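Data block below; observations after.
A single protein chain has been omitted from the complex, and every remaining protein chain is retained in its original position.
Naming follows writing order (A and B), and every chain is counted from residue 1.
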Amino acid sequence: MSANPKWAMIIDTTRCVGCLACVAACHNQNELPMTEYFNRIEEQEFGHFPNYNRRFTPMQCQHCDNPPCVGVCPTGASYKRDDGIVAVDIKKCIGCKYCILSCPYNARVVNDEHGYVHKCSFCAGLLGKDDLPACVGTCPTGVRVFGDLNDPNSEISKLAATKKTVQIGKDLNTRPSIYYIIG
Amino acid sequence: MGNHQIKRTQTLREIYWNYLITFYLFSAGISAGAMIVSIAADFINPAKYVSVVRAGAYIAPFPIMAGMVGLVFDLERPWLFWLLLTTFQYKSIMSVGAWIISLFSGVSIVYFIINLPKDYLKLKSKTGTVNTIKLSGFVLSTCVALYTGLLLSTLTARPLWNTPMIPVLLFISAIIDGLAAISLVLCLKRGGWGGAPNETDFSHSFITKVDFTLLYFLSLATAIFLIGMGRSTESAVSALAVVTGGGFSVSFWIGFVAAGIVIPFIAAAYELFAKVKTHKPWLSFISATLALLGGYIVRSVIIDAGQLTKTILY
């Protein structure tokens, strides 16, 4: 881990079997109510029988470097941390939901009980202690690689240099911190 | 054989902004529109169009106040509403808008008072101050009318909103709505506030001409919006399809296009080209009511359909 970490994730969709372990792990880790989600899996189908394939794409907050949700927030509750994480200060959130509508990734959700908007924080409370987000640690096929892009020796830095990755929604000028291997 | 994707779901489940936000944007539009029309009439000929000036001034402060109540109740945490006014986030249209609307509310109240028959504020002699109020009122109401569209059009995640035509459409529509509100008031307040014998007819004629012009531009803006979206990205085309051909098509074509544009346009054209000189309250009433209905429906359609469609990412 470098002195000024820049947290990022590489998601290898060619290994994702859509088991939803990451979704369930996130649910427990963040003690989410039944119908609130920080991450999800999207499924696509290609081709015609018998030339056919599917792809599962894990989707969540992309921790954009140009996050629309931060720009639109009228109270400054949504903010970008120095380590790249997009976070919400729930004390400042008035629940206008403008950020939800601004997010191309549909990554934000209203907390039913308290009314604030919350989202994936890369399990920020664990970071800096050599710990991984819940979705990363539980993945049976190692779809997710998480780490510090500013550390040249991190697994993610090495992978980013050797694999072709894409940022989803790059066109929208969001500059995501999650990179996908589409295969 | 190339890989082609079979599934492409465009309709999402959630509505985050409901009718309260539609009402908020609609009422802000009426207030801003009424203010713009009133001040414009005042600049052109305050004596001849005194009824327009006064009706506009009397309307302006109130719809937006009701709208603000709606906005507060749409918040998930309405008790924290005040946080909007303890910070200024220049990047956030909503934050900027909250400040503009606050200023607008203040100015519109002052403008309302100075247009009352009695000179409560002892300002009638101070022309400079009054003109400053009018000028700032004009600028602020323009900003409010633009704000309602910019609030939506700056979100890249929502293809239906993310077009420069949305603020144009909603701006023109806001002035039409303000004008319609003034027209309705003049239907109720027979004779207006004029001293001259034909004042109501003058005011009405003014309203009809402006209305005709704005409806003409609104129909152009709508056409450009439809053509532009229809020839845009897959996201835009599929979002537009939800409006023009999906579950919103009846609201859009009948509620907005027919009731909100075509019928008032025909009514205005009839009055202009048949050279109807006298005010026909029943016709004005129908035309203004339809225009307001169209104004509400188009916002409702745009807000709902905009939320139910999103930019296709991959």
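We take it that a contact is a pair of C-beta atoms (placed from the backbone, for glycine too) under 8 Å apart; a residue touches a chain by one contact, two chains touch by 3 or more.
As a working rule, contacts and distances are computed from a predicted model.
Its record in UniProt calls the unshown chain "Molybdopterin oxidoreductase", which is the match among "1,2-phenylacetyl-CoA epoxidase subunit B", "Molybdopterin oxidoreductase", "ABC transporter permease subunit" or "Thiolase". The chain omitted from view is touched by exactly one of A:4, A:28 or A:66, namely A:28. Summarising the interface, subunit A meets the missing chain with residues 1, 5, 14-21, 23-25, 27-31, 34-35, 37, 41, 45, 47-50, 52-56, 81, 85, 87-90, 118, 121, 123-126, 129-132, 134, 136-142, 144-148, 151, 154-156.
Quick note on the criterion: only the chains that are shown with their structure count from here on.
Chain contact summary for the complex, subunit A toward subunit B: residues 43-48, 51, 53, 57, 68, 71-76, 92-98, 100-106, 110, 114-117, 168-169, 172-174, 182. The part of subunit B that touches subunit A in the complex is made up of residues 1, 3-7, 12, 16-17, 74-77, 80-81, 83-84, 86-87, 89, 91-95, 98, 154-158, 306-307, 310-311, 313-314.
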